[in-house]
Structure formats: C-alpha cells, structure tokens
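Take this structure first; my questions come after.
One protein chain omitted, others in place.
Up next is chain A:
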Amino acid sequence: MSTRTDTSSNAVVAGSFEGGLRRYLRGLGGLLVFLLVWWVGAMTTQPSYLVPGPLQSVHAFIELFATSTAIVVPVLGSSLVLPTGLAHLAQTLFHYVPGLLLGALCGISLGLAMGWNGALDDWLRPLVRVLRPIPPLAWVVFAIVWFGIHHTGAAFIVFVGAFWINFYGAYGGVEGVSTELTDAASTLGVERDLSMLKLVALPSAAPQVLTGFRTSIGRCWMIVVGAELFGAPDVGYEIINASNNLAMATSVAYMFLISLAFLCMDVGFRLLERRVLAWR
C-alpha cells in the first residue's frame, strides 16, 4: 500500500518535472525557429545591411564591450570610463532611474490621495481625464524647451510616463479597499484619517501599487528610448546613430542590450514583489 502511494507521488513529481521540462524545451524550440527564420531572412535579403544576421549581431554585441568610452556622471561631474555598451546603458539610466522613481513617487502619492479623499477626487478627476490621454512622448517639445536635450529633458518624459501608470495603480488599489477591513480597523480604534491610510489602505492596495510600478518599469524603457531618439544621449541615440552609419548590427546589439536591462530589472522586481507580498 505504502509503496503504491510512494510510486504514485513520485509519478506526480516526475509528471510536473516533465511538464516543466517540456515547457522549457518548447520555449527553446520557439527561439531556435526564430533564429532560423532570422538567419535565412538575413541570408536572402539584398542589400545585406537591411537585415543584419544573428551572428553579425552577436559579434556587434560583443564589440560593444570590447571598446571603452568615457562618460560624465551628472551631479557629481566626475568622469567614468566603462566598456562602450555599459557606458551608454549607464547614461540612459542616469535619466531613466530618476524619472521613473520620481514619477512613481508622485503618481503613487496623488493616486493614494485622490483614492482616499473624496473631495480631492471631485476637484481633480476632470483634470486627470483631460491630461491622462496625452502620450508621454508628446511632452518632448516641452522637455526640449524647458530642460534642453539632455538628462533632465529625457528624465521629464520618463517622469510623465511613470506618473500615470503608478497613479492608476495606487488610485485603483485604494478605491478597492474593502469597507469590511476599514470597519474592522475602526472598531479596533483606528479613526478614518492618516492612520487608516497607513494601517489599512496602503497595505491593502500594495499589490496593485506594486503591479503598477512593475508595469511602469517596462513602459519607461519604451519611453526612454523614444525620448533618446530625439537626441538625448544614449542607448536610443546610439541605435539611430548606428543606423545612420548603416551599422545595423550595432543597432540590433543595442536593442538586445535594452531587452537585457529590462529583463534584469523585471526579474529583480518580481523577486522583491514576491517577498513583500508573501501574504497573498
């Protein structure tokens, strides 16, 4: 009897392992098929610079780290020598990170405030309706006029993008706080004010706030590259710069670099999220 249950539970474990393995193999298969199509496409397209091949692109990617470039650290003003790829990535991060964090902070704050305070919600809701549909990149003109084509301007555009996504995450999260929980808290001595926001609304909204932030990590990469295509230095600018020189493989290498940077941030944040939301 016991051996039978043992084998059946082993079978279950083996089954889930096989299922996982099958999934990985299929994923790998998909990648290989894509590489094959890409390779054949690159081989048969003329002129050859239109579609750089996979090998060529990998070569260009390695090349990014073979040379080095000096960059200036903003605020500190000191200069730093890094492999070219990392140097450009770092330059991008100099406006990506402050824009994202500041935008998230402001967006979450306003979202919490409007979700929590009905009067403020009444005041600002129409304004939000008007401003929300404007794509962040449309602010490029003001970014250029106000801040110039540099870190601050690009950071401003990233800020706008991060702001709205985080705003809606926090706003929806606070609106969705169950009245049962706020009732329970008030019978336990919490009055409907800042302490209720801190003790009940914020932890209850945390999953949505964090999802909003994680979404904004990805969205801001799209926005930052868009902003850089207009001339702010770095990864995005390098993509267009390389293509102007018909070095398309280098453009592809930078595209991979962005994808890699995003993947690292996304995985890192997911791990953090899982820790913070262990109670779910």
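Heads up, the rule we're going with is that a residue touches a chain if its C-beta (ideal position, glycine included) is under 8 Å from a C-beta of that chain, and two chains touch if they have at least 3 such contacts; residues count from 1.
What we mean here is this: contacts and distances are computed from a predicted model.
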Among "NADH-quinone oxidoreductase subunit K", "Phosphocarrier, HPr family protein", "Molybdate/tungstate import ATP-binding protein WtpC" or "Phosphoenolpyruvate-protein phosphotransferase", UniProt-listed name of the chain not shown: "Molybdate/tungstate import ATP-binding protein WtpC"
Touching the absent chain when the full complex is considered, from A:93, A:128, A:206 or A:261: A:206
Residues of chain A (touch criterion as defined above) contacting the omitted chain: 178, 180-181, 183-190, 199-200, 203-204, 206, 278-280
